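Before we start, here is the structure in question, set down as structure tokens.
All protein chains but one are shown at their positions in the complex.
Chain naming follows the written order as A, B and C, and within any one chain the residues start at number 1.
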Amino acid sequence: MGFRTGYFRPESGAPPPLRAVARRRVRFEEVDSLGMVWHGRYVSYLEDGRHALGERYGLSYRMFEKHGIAAPVVQMQIDYRAPLRYDDSLVIEAVLHWCDALRLNCEYFIEKNTGNGAELVATAATVQLITDISGELMLCETDFLMDFRKRWRSGALHE
Amino acid sequence: MGFRTGYFRPESGAPPPLRAVARRRVRFEEVDSLGMVWHGRYVSYLEDGRHALGERYGLSYRMFEKHGIAAPVVQMQIDYRAPLRYDDSLVIEAVLHWCDALRLNCEYFIEKNTGNGAELVATAATVQLITDISGELMLCETDFLMDFRKRWRSGALHE
Amino acid sequence: MGFRTGYFRPESGAPPPLRAVARRRVRFEEVDSLGMVWHGRYVSYLEDGRHALGERYGLSYRMFEKHGIAAPVVQMQIDYRAPLRYDDSLVIEAVLHWCDALRLNCEYFIEKNTGNGAELVATAATVQLITDISGELMLCETDFLMDFRKRWRSGALHE
Partner (left out) sequence: MGFRTGYFRPESGAPPPLRAVARRRVRFEEVDSLGMVWHGRYVSYLEDGRHALGERYGLSYRMFEKHGIAAPVVQMQIDYRAPLRYDDSLVIEAVLHWCDALRLNCEYFIEKNTGNGAELVATAATVQLITDISGELMLCETDFLMDFRKRWRSGALHE
């Protein structure tokens, strides 16, 4: 494995990715005995980024639930570049990349406020599949997702 | 990104990997509102596997601390193949692969007991670098690690 | 507030309490930057004790679910007496006290293995009410609980 930032290969003819930002401060309980945020806590940071995306573009858990679908994470990769410490201020950018197949490809950039700028401390990626409520994989698009993707393609989501 | 099981390319002339196993049952608090283990909890499962390796081969946090070194995770990848549910019995196998560079390359296989056998539900990999206590990267081996690697190479750890 | 160990007043004519034990070791991720287990992690230790009770006496989440009931915690108190450190071996004893009202009164004793004995490091108590699946409080006993309490009263559970 090697450090990566472009986790997903751009598909030809794909519309521009969707972006959203979440902010957060490192909690005492997230820091380990070496004084650094334990690597497992970053999963919650990614969740915050994905939540911001969902809020902004109508892809939240609530919407999924309302339309009888779920989007389990089937793959996650995190690359840690610099340690985080107690009370650090974080900016988490989540970027949803278009995928012709029915899945959500999300990339993350976690930056730490250094007082006079920002430092990239971690990058990450998750892949989510779409299932119905019982966990069965959905291969065709539901109306809800079809509509969402149509609006994304048309540029309506970027305004 | 695509599903993988061989996360690390074998180095030529490398001694066989080291293996250890941890067991665990899914706790109520690890399950989300969809009735499945939330993907972020698996990081703790990996930690249990790595702890088992450390116990078996003398690579525990205690040993690291005693010798003034730390081994922060700089990369993690998890591939989720099948959901886990409350009270599932898990077997977590951790496999440490030889690396000529000063890092710990660990691969994981999480299996669920299905009553009449085992099902592979997730695979994963982590990369750890070696630093001193202040977090500075170590490029040369300490006596402790040099001795560990010598015993690994000689086959003494496999008996 | 003052340190307590007898959290529940014994009811007259009550059958002896039910007891079960869980074992666990402190994980790296449970320890904070002061080198001690963060106080919030103990809730999971209590959960392990309660799970052991459930397994032993047929009061598990699975049984609750099967019978269409839930047992949300409505009150929790934890008294911390001595710090816990990485890799400490714990014994968690959970004690269910009889209550004429329809609730589960549970007391906990967490001990740490000191090498040549055990040290009491925390005591705790939880109160759970019984609701149906939608969260509505149940005031009358279901057959499942009525049967459980009859067996408790008769001494059948203590053998």
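General remarks:
Simple rule for what comes next: a contact is a pair of C-beta atoms (placed from the backbone, for glycine too) under 8 Å apart; a residue touches a chain by one contact, two chains touch by 3 or more.
The structure presented is a predicted model; accordingly, all values stated were derived computationally and were not measured.
Of the chains displayed, those contacted by the omitted chain across the entire assembly are A, B, C. The chain not shown here touches subunit C at positions 1, 3, 7-8, 34, 36, 39-40, 43-44, 47, 70, 72-81, 83, 125, 127, 133, 135. Contact between subunit B and the unshown chain involves residues 28-29, 31-35, 38, 40, 86.
Interface with the hidden chain, as seen from subunit A, comprises residues 27-29, 44, 47-48, 51, 60-62, 86-87.
We adopt the following convention: only the chains that are shown with their structure count from here on.
In this assembly, the C-alpha centroid of subunit B lies 32 Å from the C-alpha centroid of subunit C. A separation of 25 Å divides the Cα centre of subunit A from that of subunit B. Annotation for subunit C: residues 28-29, 86 touch two or more other chains.
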